[in-house]
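Shown below is the structure under consideration.
Here the complex is missing a single protein chain, while all its other protein chains stay put.
What follows is chain A.
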Amino acid sequence: MEIYGLGIIAVCMFVGSFLGNILGNLLGVKGDVGGVGIAMLLLVLISNYVESKGKPFPEKTSKGIEFVSFLYIPIVVAMASIQNVVAAFKGGAVAFLAGGLATIGSMLLIPLISRIGASEKNYNITK
């Protein structure tokens, strides 16, 4: 059933949030630290584990998970529509500079890091 898929995400979210809260407490930060990331890793591990055992999730179960992931962009759109954009615009330069420079800088790093990958491959071949 599709609801099993929804339930699997829920379990991952609970475990992730639990561990995130423990991590938050250890770091002295109020609330959940990295819980979403932990939950994502958990979902990757669970789905890969059941597949490696030769018993992947039934089609309807995975449809349930995929359904939620298709809602991801619409939910982000809803999230954008409830932000305090009026206040954000007052300090707008920070958004354009931070986003813009991060993008352009990252792109300029591509040839540098690709070269590391290429030389690594040569190394493996000569070995």
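The rule we apply is simple: contacts are C-beta pairs under 8 Å (C-beta built on N, C-alpha and C of every residue); 3 or more make two chains touch, one makes a residue touch a chain; residues count from 1.
One rule holds in what follows: contacts and distances are computed from a predicted model.
The complex includes a chain that is not drawn, and of the options "Pyridoxal-5'-phosphate-dependent protein subunit beta", "Malonate transporter subunit MadM", "Teichoic acid D-alanyltransferase" or "Tetraheme cytochrome c" the UniProt name matching it is "Malonate transporter subunit MadM". Interface residues of chain A with the unshown chain, by the touch rule above, are 9-10, 12-13, 16-17, 20, 23-24, 27, 29-41, 43-45, 47-48, 62, 65-66, 68-69, 71-111, 113-114, 116-118, 120-121.
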